[in-house]
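Sharing a structure here in structure tokens format.
With one protein chain held back, the other chains of the complex are shown just where they sit.
So, chain A:
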Amino acid sequence: MVCEMETDQIEEMDVEVLPSMWPDDVGTEADKQFNVEKSAGDLDMLKEVDIAEKSAMADLKRLPELMNTTDQGTSQLTNLVKQWEYMQDHAVRLLREELQILTKQREEAEAKELKIIEEHNFESQEPENVPVLDETSDLFRRFRQKKRDKLVDSKKIEIDEEFDTIAYWKQKALSLGKMLEASTERERRLMEKLNESLKTMESHSAPVEELTQNLKRAEGFLHFILQNAPIVMGHQDKDLRYLFIYNKFPSLREQDILGKTDVEIFHGGGVKESQDFKREVLEKGKASKREITFETELFGSKTFLIYVEPVYNKAKETIGINYMGMEVTDQVRKREKMAKLREDNAVRKAMESELTKTIHITEETMRAKQMLATMSHEIRSPLSGVVGMAEILSTTKLDKEQRQLLNVMISSGDLVLQLINDILDLSKVESGVMKLEATKFRPREVVKHVLQTAAASLKKDLTLEGDITDAVPIEVVGDVLRIRQILTNLISNAIKFTHEGKVGIKLKVISEPSFACDNALNGDEEVQNGLTETSVWIRCDVYDSGIGIPGKLAVYLNALPCLFKKYMQASADHARKYGGTGLGLAICKQLVELMGGQLTVTSQVNVGSTFTFILPYKVATSDDHSDDQDEFSDMVDHQPEPDDTTEGYFQFKPLLGSIYSNGGPVIGNNFLPHKVMVTSPIKLINGFVAHPSDDIEQSETVQVENGGYTDESRLKNSSGHCLGSAHQYENGNGRCLSKESESCSSSQASSEGGTVEMESEFTVSSHREEEKAERDLKETSKPKILLVEDNKINIMVAKSMMKQLGYTIDIANNGVEAITAVERSSYDLVLMDVCMPVMDGLKATRLIRSYEESGNWDAAIEAGIDIKTMEDEQVCMRPTNRLPIIAMTANTLAESSEECFANGMDSFISKPVTLQKLKECLQQYLH
């Protein structure tokens, strides 16, 4: 009870008072009385406390044995002996010292005695030494008197009798005898003292007693320490029977413990374990520690930290163990609690971080998705506005540069629109918002149009093919827009990654694929439509002879999973080289799956790829021509051509030749389609005339028609493409791909019978010649400028600047060349570098000036320049007005402006030359 209360307290207190290991209320009175009071103050007290022996139990018979047989016992005894010896040594030393002191004293005494004797001798001889002369003897006596007073004060012998009388000598003898007596007496006393101290020395030399006392003191100290320590100590023999125990459980008596093993004493959990542990130590012969929790009836549940070490006898054989136990129940409990808390903490933290991460990701994703969708939508409307306006702008009169800028603008705008549409499409499909339309359409036409469109914007030497087997129905029902989108996407992909060879679409009817067996689409649709339709599966291959997709030849998309992931391209290198959003295939796949089909790919690197999609369609009844027909069939309806509907093979070749290969500013210069489109009709060689007004009208009608089943943006986009691609003409990439012309040319082509070849050449207007003439005219009036400069770079830069300013220049590389050039033809201006090899600009200028003054090149010839003298008349005919020479200086000390002027230069431009400087200079000197 008390114990528990104590432990409770301990849990709350940081600074704990170590409780007694055993409860206070157990144990016998007899045992208790030997317990030392706890209030042990100073250590000094220890000495006074005479601790009664017997706070331990020991088998006294066997303990000495143990002491004698074990190493530890022996060493202890040796220690004791050593200590005793040391003490003896000490005592001997002390005695010796005392002896020394005594000897010294004796010596002193003897010395004194000797002195006294000497004195007396002197005195006795004194008379003989006394000089006869009274005066001197008197003096001497006085001195002697003095000396005697001082030195032998105490021993002064009072002699009343006259000197050298019998009485005198008697008296003297008497006094000397007395002194001798005193001396002997002193000697005797000293001898006594000596004897005494010798006796005490003898009494000191009882070692056993002293040792016993010392031991008692040490034991008392140990008892004092140990009794208060919460440890149990014991010694057990090799049968693990207790020979000695200290601080045993109070209720146990000597006979309960000694000679017994743990198992015999206690019962309960942990006892066996401790026994085993002790045995283990005994066997291994290696001291070790272990924590053991006891569950005994005697003292309940307590954890002990037990230290067991083996004890050896002198023959190094284990004869038992020393055992020490410390109660650590509270510590263990706390430790466990702590560990648990820590564990909980860690788990909680991990969970927390996991949660926050998840939350974060979810939020991010949601926000990103939301934002992407909203932004795409928000961007799309103004962007369509921008692109639309740009398109309108492109129909106005623009110069070359403006047109180019505008083209870039429109194509970039288209690109962004495409991207945004992709994103929107994808999010629509993902969120399941996208709805499919069921419209009647003709697969052949769709394929043809897709190919035509692709061919129109083709920049490479590729053949586009379309091959549709006869089994494919003329008209089927499906979402034509989406199918077209898929086809366009795949084709444009194929074209993008194919540099030569073929790209094509193959259509054929197949039996119902295995993956669609459980697809309930057929029945549902039929019921919904209420039409007598049969379903057909059409397989569409889009193949190319392109670079292929790196990766193993794979039949199913699972093997090429990356391709169909959003924003993923086959490799980073390809992304860089070919560009693209990476959304295309993902959208295609999603769309195909949405329509109940499957998109797969097979590919071989450097051989080509084939994208295959299988889709179910319903076959429409052929005689049903309702209003909801798609644009293509609608178009066809205007010019019914029976062949067109069944034509199964198309081929488109790129519009190579003059237009494409020439591609460049020349065509851009001369060919101004916007003019043509707006004001004058343009004649296409392949036989039909497209009126621009028609163009616009038609594109509008297309919009209206499309409006029925597509979203506006797509329409805008597609119509935008018409115009955008029309502009490409101006770049010299000469292709027309507006839908209107498509339809026209397709009908045209079909009447020709199968192969549609688009060739467009335009009549070149006379505009070009006019311009040329103008240029020629300008050329003649152009000022002639000579640049004298040795630095290639500077020449390039200056030349380019002059070009931009509208001048052409001649170049001379040094002063000599400059003079030759000036001599040969007349220039309106010379730009002269100052620092040049061979001849610098200053000298050259001087020579030119000298020529201007004298009218001959004598000075130059003198300077060693080889001038082929021309006919004198010609020389004379030369205008002698001053040729402006402008120095180009690098602004160094060597090229000061003063020097330039002094050498006859008119002005100078500091290097580096800028457009502005050049322009100012030219304006000053050329007008």
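Here is the rule we use: a contact is a pair of C-beta atoms (placed from the backbone, for glycine too) under 8 Å apart; a residue touches a chain by one contact, two chains touch by 3 or more; residues count from 1.
Just so we're on the same page, contacts and distances are computed from a predicted model.
Of the candidates "cysteine desulfurase", "Nucleolar protein 11", "Histidine-containing phosphotransfer protein" or "alanine transaminase", the chain left out of this view carries the UniProt protein name "Histidine-containing phosphotransfer protein".
Within the whole complex, the absent chain has one touching residue among A:S353, A:T469, A:T534 or A:S800, and that is A:S800.
Within the complete assembly, A:Q418 is the residue of A:T395, A:Q418 or A:T820 that touches the hidden chain.
Check A:H223, A:R539, A:K618 or A:K911 against the missing chain and you find that the one touching it is A:K911. In the full complex, the hidden chain is touched by chain A at residues 401, 404, 408, 411-412, 414-416, 418-419, 453-454, 457-458, 488, 492, 495-496, 567, 569, 575-582, 665, 717-718, 721, 790-794, 796-797, 800-801, 803-804, 833, 835, 837, 890, 892, 911-915.
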